[in-house]
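Yeah, one chain of the complex is gone here, protein chain that is, but the others are all in their spots.
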Amino acid sequence: MVPLFVLIPFFSIIILNLFPKKLMQHLSFVWLGFLSLAQVYLVAARPVWFWDTKLELWNLLFSFRYSVDVITLVMLLCIGIVVFISLLASRAMISDVHQRVNFKNLLLVSLIGMNATVLVTDVFSLYVFIEITAVSSYIMIAMNKDRLGLEGAFKYLILSAIATVMMLVAISLLLLLTGNTSFEAVGAGLAGAGNSLFVRVSIGLFLCGLFIKSGLVPFHGWLPDAYSAAPAPASILLAGIVTKVSGVYVLMRLAISVFGLTPSVQALLMFIGAVSIIIGAVAALTQTDFKRMLAYSSISQIGYIILGVGCGTKLALIGAVFHLFNHAIFKSLLFVNAASVEKELGTTDMDKMGGLTQRMPVTGITSVIGLLSTAGIPPLSGFWSKFIIIIALWQAGNFGYAAFALLASIITLAYFLSMQRKVFFGKLRSGLENIKESSMGLIVSQAVLAIITLVVGLIFPLVISWR
Amino acid sequence: MNLAGAQTFWYFYIAIMLLFVMGAYYIIASFNLIRVLIGLELLIKAVTLLSILTGYLTHNEGLAQALVITLIVIEVVIMVVAGGIVVCIYRNNKSLDTRKLKELKG
Amino acid sequence: MALNLILLVLLLVAGIWTVLTTRLVRSVVGLALVSAVVSILIFRLNSPLAAAFELSVCAGLISVIFVTTISFTQRLTAERLEERRKERLGKYWYLPVILIIFGILLVVFKPKLDFPLPQVPSEQDTRNIIWHMRHVDLLGQILIILAGVFGVVILFKEPKK
Partner (left out) sequence: MKPSVLLLPILIPAIFGALMFILPRKARHTVAFLVAGINLALAIALFRNNLIYSFPWFAGKIEFALRLYQFSGFIMLSAAFFAFLIVIYSLNFMKGKNLQNQFYAYILLCIAMANGAVLADNLLLLLFFWEGLLLILFGFIAIGRPGAFKTATKAFIIVGISDLCMMIGIALTWMQAGTLTISKINLALTPMAGFAFIMLMIGAISKAGSMPFHSWIPDAADDAPLPFMAFLPASLEKLLGIYFLTRISLDMFKLAIGSWISILLMAIGAITIILAVMMALVQKDYKRLLSYHAISQVGYMILGIGTCVPVGIVGGLFHMINNALYKSGLFLTGGAVEKQTGTTDLHSLGGLRFKMPITCACFLITAASISGMPPFNGFFSKELIYDAALSRGMIFYLAAVVGSFFTAASFLKLGHAAFFGKERNELKAVKEAPLSLLVPMIVIALTCVIFGIFNYLPLNHFIQPVLGARLEGHSYAGFHVNIVLTLITILVLAGAFIHHIFMAKLKGEGLKAADDIRYAPVLSQTYDLAQKRFFDPYEIGLKGMNVFSRILWAADKGIDWVYNSFVPGVSYGVSKGIRRMHTGYYPVYISWALVGMFAVLYFLRK
């Protein structure tokens, strides 16, 4: 029944839009909440009746070839969690009825796009669903039609279109080399094709497209702009999961099970990862905008994941997937923090903040948890995944990269500390005396994410051996 | 690849590559948002042609056409959304100048 | 083959015209021309269905989209246009040079095409492939059209004053 992850949301878009808007906004809130939580439940508990039953009727009508492994499961879990959080945030942050309805429609499209992206086993279908996710993200970013949002959306659109062109060229070349687009056929064809120019060009172009999609240096130009200009719920979704699915996940999937990790690809991935880690971390140091800083830190964290993928040993891949999960959780947490600050203060400029913990205790405390987890302070979840990646790098003999990753996490700590001091600690800035803790939806989502970070950190062995 | 195939591929290859260069140049060099989108279209045209060409060379036209049809649908939607964003930008800025899109930086 | 060559040259000329022309509308016409030439080429490459699609959707629909977008925005005045023309001359004369250099480079570094072509599946009817083998893409098409509809609803709506 796995195709239901895609099909049920698909039909619910059509059905929900038949209702009048006033009713639809509430109905779709409940329904989307149910869908995302059901997804989390189905992945976390993995009931046999769901995963092992085949939909015979559907297969006649509608064949859907899919594959499920640990990475897919982790991604489905993240998608469920982040969509739910984004939904809660949208309830709190968007007040206009039309906008609410529009956002929920887009959220559903995005959910389907991401679920399908992680399930399909065909290079071209991968492109199709990446594009669906991306289109819904463009619209979400531009939704408020304010100047910055439009600018961010346009930049994202252009860079991302160039990325898809690169990927399409690569797909065409793969078609030329292997005659088909399914994972097995492409993988087998590439293994047989040896190491000709076109093989390398197609792999290289596909990787470049995915580098743009996942925002690695030097392909990252759009990312800080899009993240910081997006409306809060959209930025949670975008930073939390969209770029991870459409960039990092696909990269992992292709690199591991289709292209195969050749030494040169490994070296490339590790190098790009390391460059992203350091550039992202250093650029984040002097940011004055809350969301922009988080965006740069996102670049740096994705660098860690790619570094792990590039290392390629089993342990490193475990670490990379685990870090992907953690990153989805704590980056969404931080963007929810940003959203609640933005909602109360009306700005994300950190120079205008100070001492907010006194007024917004939940936001302050959860942000500390998120930040420390990002910086990899034990025993929070982010620490373990970074630790595993570093250990794996060390074991594989990449001592330089291991030391480098360790050093960069100190810089991460540094910029987050300086941000903490600016925003949450210290004396309350004058003019902020009337600030209150933000609304219930945001508080709940912050608390949920912070608890996940804590609990996963504490019981990480169980998490690691989960399959 | 046989000789005739290689010959065909070679001519198309040069044309497609030059089309890529044109599109990329147009996107980077022009100061008008709509022109940027036209440049994007040129790139996608080149890709479309490339896909069909590979299908033709491997006698796999069926699959290539299927892919290209999907690709065209997606292309249209992207252009519609991009057009919408450009119109909104025009309403905001009263201009289509790309140089005014520098608000977000640093 | 000769016809193909002529069409390819025509394609490049149309492309260059699209890039270099001053008026926005002409540029859109140039794009439509490129599309038309591409669809003829596709037709000649044994892909009639895709050619029909390309001709109707790209040369037709996309031109309409561009024209609509242009009509939403204001045209430039005649003097500004003249200014622009000078500006553009300074900017765009590089393009032919770049194209020539790039073409020479491509000819010099000609890739070896000696790799074997793959065995392909026997099913070659496009309609069969779309309707029976690529359901997922079909789903994707419907979905992205839905997304496009939402995009139009959200983005093209006149802002309330």
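Quick notes
By letter and in written order, the chains are A, B and C; residue numbering begins at 1 in each of them.
Please note the rule applied: contacts are C-beta pairs under 8 Å (C-beta built on N, C-alpha and C of every residue); 3 or more make two chains touch, one makes a residue touch a chain.
Remember, predicted model here, so these are calculated numbers, not experimental data.
Displayed chains that the missing chain touches over the full complex: A, B (touch as defined at the top).
Of A:V6, A:L42 or A:A283, it is A:A283 that touches the chain left out of the display.
Of the listed residues A:G113, A:G149, A:P224 or A:G273, the one in contact with the hidden chain in the full complex is A:P224.
Remark: the omitted chain is touched by one listed residue; of A:I94, A:A185 or A:C208 this is A:C208.
For chain B, the residues touching the chain absent from view are 24, 27-29, 98-99, 101-106. Residues of chain A that touch the chain left out of view are 154-155, 158-159, 162-163, 166, 200-201, 203-205, 207-208, 211-212, 218-222, 224-225, 264-265, 267-268, 271, 279, 282-287, 318, 357, 364-365, 368, 372, 377-380, 383, 387, 390-391, 394-395, 406, 410-411, 413-415, 417-418, 420, 425, 454, 457-458, 460-461, 464-465.
Rule of thumb we're sticking to: only the chains that are shown with their structure count from here on.
Put simply, the C-alpha centre of chain A and that of chain B have 27 angstrom between them.
Chain B and chain C have centres, each the mean of its CA atoms, that are 6 Å apart. Between the Cα centres of chain A and chain C there is a gap of 32 Å. In chain B, 53, 55, 57-58, 60, 63-64, 67, 70, 74, 77, 81, 84-86, 88, 91 are the positions where the chain touches two or more neighbouring chains simultaneously. Each of residues 115, 117-118, 120-121, 133-134, 137, 140-141, 144, 147-148, 151, 154-155, 159 in chain C touches at least two other chains.
Across the complex, chain B meets chain A through its residues 27, 33, 36, 40, 43-44, 47, 50-51, 53-55, 57-58, 60, 63-64, 67, 70-71, 74, 77-78, 81-82, 84-86, 88-89, 91-93, 101, 103-106. Contact residues of chain A toward chain B in the complex are 124, 128, 131, 135, 138-139, 142, 145-148, 150-155, 157-158, 161-162, 165, 168-169, 171-173, 175-176, 179-181, 224-225, 228-229, 287, 292. Touching chain C in their complex are the following residues of chain B: 1, 5-15, 17-19, 21-22, 25-26, 29, 32, 34-35, 37-39, 41-42, 45, 48-49, 52-53, 55-70, 72-77, 79-81, 83-88, 90-91, 96.
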